[in-house]
Every structure is written in C-alpha cells, then in structure tokens.
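What follows is a single structure, written as structure tokens, with notes after it.
All protein chains of the complex are present and in place, except for one that has been dropped.
Naming follows writing order (A, B, C, D and E), and every chain is counted from residue 1.
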Amino acid sequence: MATKKFMYLNRRSSFGTVYAIESLEVVLIAAAFEQDVSLAFMDDGVYQIVEGQETDGIGMKNFSKTFHALGDYDINKLYVSKESLEERGLSESDLMPLVYEDEDDDWEEKPSVKVVTNDELKAIMSEQDVCLSF
Amino acid sequence: MATKKFMYLNRRSSFGTVYAIESLEVVLIAAAFEQDVSLAFMDDGVYQIVEGQETDGIGMKNFSKTFHALGDYDINKLYVSKESLEERGLSESDLMPLVYEDEDDDWEEKPSVKVVTNDELKAIMSEQDVCLSF
Amino acid sequence: MLHTVNKSSFERNSLQSCLNTIDDTSVILFIEDGVINAANNANSSMIADLAASGRVFALQGDVEARGISPKLADNIKLVDYAGFVDLVVEHGTAVSWV
Amino acid sequence: MLHTVNKSSFERNSLQSCLNTIDDTSVILFIEDGVINAANNANSSMIADLAASGRVFALQGDVEARGISPKLADNIKLVDYAGFVDLVVEHGTAVSWV
Amino acid sequence: MKFAIQVNEGPYQHQASDTAFQFAKAAIENGHEIFRVFFYHDGVNNASRFTLPPQDDRHVVNNWASLDIKNAEGEPELVVCVAAALRRGMLDESEASKNSIEGNNLHPAFRISGLGQLIEAGIQCDRLVVFGD
Partner (left out) sequence: MKFAIQVNEGPYQHQASDTAFQFAKAAIENGHEIFRVFFYHDGVNNASRFTLPPQDDRHVVNNWASLDIKNAEGEPELVVCVAAALRRGMLDESEASKNSIEGNNLHPAFRISGLGQLIEAGIQCDRLVVFGD
C-alpha cells in the first residue's frame, strides 16, 4: 500500500469527552499500517499529555500512561502548540517525557514531543494527506 | 401542586444540535402543569426565534413556527439578551413577532418577546426556583 | 486544503484555531452552526480579509436554516452540498475543525 | 444560586455567559473540563475577583484528573462530590451552563 | 433534601453522565433522597442493556442501575424520555411491540415515560440539577 501522511488533530482535554481516548485508540491501530503518522495537540488538547493526571477521584480510566507506548510503535512525531501551552500557563516541562528509540542512531532515546509555534504547525499541516480530527 | 418559577435557558441555535427542538418540546409539556414559565434566549440561542428560518436545504424539520403556539399555552415570557442580539448584528425587528392574548386585558394581543439587558436577565434569573438548561 | 468550521465563533474557539494555522492557499467552508460566522456581526473582522480574497464559503442550506441570508457578510460565497463536494475535490486534504 | 460551569473558557463561551448574569450572592463550581478555568492561566483574570471573595469552587477529582493541582489559581476552593451536593443544598437554585 | 437530576448526554461520549452518577451517589450516601433521574436528549442512551464497555473501564449503565433508585411502588425512578428514546432507538418491550420491532434494549433498572415526569420532578423536588455537554 502507498504511504500517506496522516495527522491526528487533538483539541480536547482527556476526560470531559471521549475523543482523547478514542483518538489514541485509532493511533495505536494506525501504527500497524506503516504510514507516516503525526499527532498535533492544540487548544485544550495539550492537557492530554500533561504529567500527573490522576483519575481515582472521578472513577474513570487513566489512559494517559498509554502515550508512553507510542514510541514503541514508531509513533514519535507529537507536535504541541506553543501558543496553546502558554495561554494555559503550561510549558514543556509540565508535559510527560515521551520518548522513542531512534533505530537510525544506535537506538538512542530521543524525545517524541516537539513544541512548535502555530506557524510551524501550519507548515506541518500543509504537508498532510489525511487529517483525522478529534 | 405548588407553583414554582421555571426558567428554560436556551443558548444554542436551532439546527446544529437537538437542544433547541427538545427544549421547546419540554416547554410545551410544561404548559399543562400551570407553573410560572419563563424562557431565556442568550448567546446563539437568540437564533432560535429569528424570523425567516427555512430548512428545505438541509432536510431537517422546521420547528421554528411552533414558537407561535406558545402564546396559546399561556407561555408569554420570552426574554432575549440585548447584548447577545447586538453582538450578532441582530435587533428585535429580526425576531419572529410572537404574541399572546392577555386575558386580564380584554384578550388584547401583546408581544411575548422582551429584549432585556444582561443585568435585567440577572435579576429575572435570581427569582427562579428551577432552571433547565439546553 | 479545505478547512470546514461547523461552530459559531461566539460559542467556540474552533474558527480562531483554524485561522491560527490556515496557510496562504487554503479555503474555509462554514457548515452547520459555523454559518453564524458568515453573518455580518461583531466577529466579522476575523474573516474579512480571507473573504475579500475569495477564500470563504458557506453552505447555503445552513445559511437559510438560520435566517442568515439577509445578513450575509461581504464576499462570502454560497455553495450547496454538490459545491461542498467540489471544494473537497479541488482543495486536497480536508481539515475538520470539529 | 449555584452556577456550574463544565467547559474550559478557552474552548467555549459558557464561563463568560455565566459571569455576565451571575448575581452578587451566587457561587460558581467548576466541574469536568470546567476545572481548566481553575488553573492559573491567561484567562484567570475573569474569575480573580469572585475567587478572592470566596465564591469560586472546583471539583477536586476533575482537577486531579487534568493534572491541574500544582497550577491552581489563587483562592479556588476544592470540593469532592459530597461537597458538590452540599453546595447545591446551601445555594438554592442550580444553574448549569451546559 | 429531595433531588431531581437531569442527564442530557449519553455514556462515554461526555463526562456528564459520570458526574451525574457521582453526584447522585454522594447525595444518597449523605442522607439525601434522589426522587428521580430523568434522561433526556442523548441521555436516553444511558439505559441500554446492550452496553459492553472494556473490562478495565467503568460500566456507566450498571453504575446507574446499582443506585437502585425506586419509588414507593417499587418502580424505577431512572426515567427515560419516550420521545427522545424512540428517536434514538431506545426501546422497552411495549414500545418495540407497538412499533413491530423485533427485540428491545432497555435495561430493567430504567423505565420509559413522558416529559411530564421531568416537570413533575422539578415541582416535587427541592433541587433539580442538570448535567450536560
């Protein structure tokens, strides 16, 4: 099959709606199709990968740890809007330290998360063949 | 049964979601219970009672004409946020001319819609016993 | 690209987010409650330039359903569902700002 | 009255609409994604005065779920579900800004 | 105090039903009465006995059923709006047979009734709390 660029656009936080977890479920399946996969986190979507989410108090499943598995599936392009973080009083250090092992660089562990400006995100989005919105 | 003040708070337009039509369905049922009923239209909810809605092009039911029936059910307190109208480039003359016949005034036909400021709305809301949000 | 926006900018931030990341060749189509953004109102300046360059469309059925036809902002182009399909064909990747 | 707000002011206008019509004795409780409004962020000024007068609450479970605990804005009072029930009991009519 | 609860959204898609359940549970645990929970709009989808969430997730429908909210006659006071239910394919045996549909999906802890039950709950209760999107 042809290789296409797929972008998963995540704009909502983790637990108020189902979109975050069901987006992650698609991404994990998508890994098996060997396409070029990028994830974008904008607006309240940046809360999906914030460190320290604890769901005991709301009786819902804490799926946030699953983001750590993405690296093992070769999904390592997670773009986070700088402007969205800043508006929310967040910085990169508030995010989960998501990493992958780079097979082209002696399996060195590298960060999967990249904070980008909206202008950079614009350029990345322009290259996509398919955009799935959640 | 005791008489209570019920407010129906409508903040969404007519067709993008079901809330507008299903709110109106509650209001029509509520009429039979002889409570004190008020409707508030704020934010995009003001579009619910805009004149000239035509749904042939979207294949959905045009329930907007049902608002004309409210007067017959003695539901005649429809408060519309002045600020919400103005932001949207609308004025009272863009709204449906909803009326009721005042039994205390020789069945004279009177307007049901009253445009109020947010401050006036605040005072009206403060008096309510039950608020149903749509 | 074709960006579809289906919510009013009075209610949600999706139009703003779309405008923050839309490139110079993409167009916007307002559908569903997104057509509220096609009316002449306090938020019209958000899209005035894009509309002036012919890059803003609105779904006619949704415009009519919301009584917005007499209030349409300048330079908005109306399309029917077939026109929506044509926009998707012409403009490549579709991005939905749901 | 007790006003509950369950959406982020970055995404929706419900907090602003609540603030436009809240009277001088009512309190606000942030639940679900509404707790994003309880974090120290660019929109914090919207509720700073109300919070300073002790009238802003947030549901603790939702705050923790979104990793907001270390970022809480000043003067926000945390409650659990039993505290939510108490607020409804104490403050009369409940208004949900859904 | 006597509470009425209105739930406007279905399970899983929005947190509304979870929050409403936690609220109802806390109210009962603190000695209050839940007179009625009224499921409106997509809220009717909380009443499906077909619901099968993953093993490691909460079961929203069973959560509601576990509260065992009934009136003095022993009828469930988890009430699903009939008009909203039919529009969304939520049927009990009676509605199914009335409409010649084979099968039904209403969980027995719920019952289907009219919108009047929502208004009545608003009148009878000290407080009505709405949970939605």
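Going forward, a contact is a pair of C-beta atoms (placed from the backbone, for glycine too) under 8 Å apart; a residue touches a chain by one contact, two chains touch by 3 or more.
All figures in this text were calculated on a predicted structure; none of them were measured in a lab.
**Student:** Among the chains present in the display, which ones are touched by the chain that isn't there?
**Tutor:** Hidden chain, whole complex, touched shown chains: A, B, C, E.
**Student:** Considering the whole complex, not just the chains shown, which residues of subunit E touch the missing one?
**Tutor:** Residue positions of subunit E that touch the missing chain: 10-13, 41-42, 45, 48-54, 57, 61, 83, 86-91, 95-96, 99, 101, 103-105.
**Student:** Since one chain has been left out of the picture, which residues of subunit C touch it in the full complex?
**Tutor:** On the subunit C side, contact with the omitted chain comes from 4, 6, 31-33, 59, 61, 80-82, 84-86, 88-89, 92-94, 96, 98.
**Student:** Please output the residues of subunit B touching the missing chain, sorted low to high.
**Tutor:** Touch set of subunit B with respect to the missing chain: 15-18, 58-61.
By our rule, only the chains that are shown with their structure count from here on.
**Student:** Which chains does subunit B share as contact partners with subunit C?
**Tutor:** D
**Student:** Looking at C-alpha means, what's the farthest chain from subunit D?
**Tutor:** Taking each chain's C-alpha mean as its centre, the farthest from subunit D is C.
**Student:** Out of B-D and A-D, which chain pair has the most contact pairs?
**Tutor:** A-D
**Student:** Could you work out how far the Cα centre of subunit C sits from that of subunit D, in whole Å?
**Tutor:** Computed from C-alpha means, the inter-chain centre distance equals 33 Å.
**Student:** Could you state the distance in Å from the CA-based centre of subunit B to that of subunit E?
**Tutor:** So the centroids are 27 Å from each other.
**Student:** In whole angstrom, what separates the CA-based centres of subunit A and subunit E?
**Tutor:** 35
**Student:** Multi-chain contacts only, two chains or more: what residues does subunit A have there?
**Tutor:** 11, 15-17, 43, 58-60
**Student:** Two-or-more-chain contact residues of subunit C, please, as numbers and ranges.
**Tutor:** As it turns out, subunit C has residues touching two or more other chains at 10-11, 13.
**Student:** Every touching chain pair, please?
**Tutor:** Listed by label, chains in contact pair as A-C, A-D, A-E, B-C, B-D, B-E, C-D, D-E.
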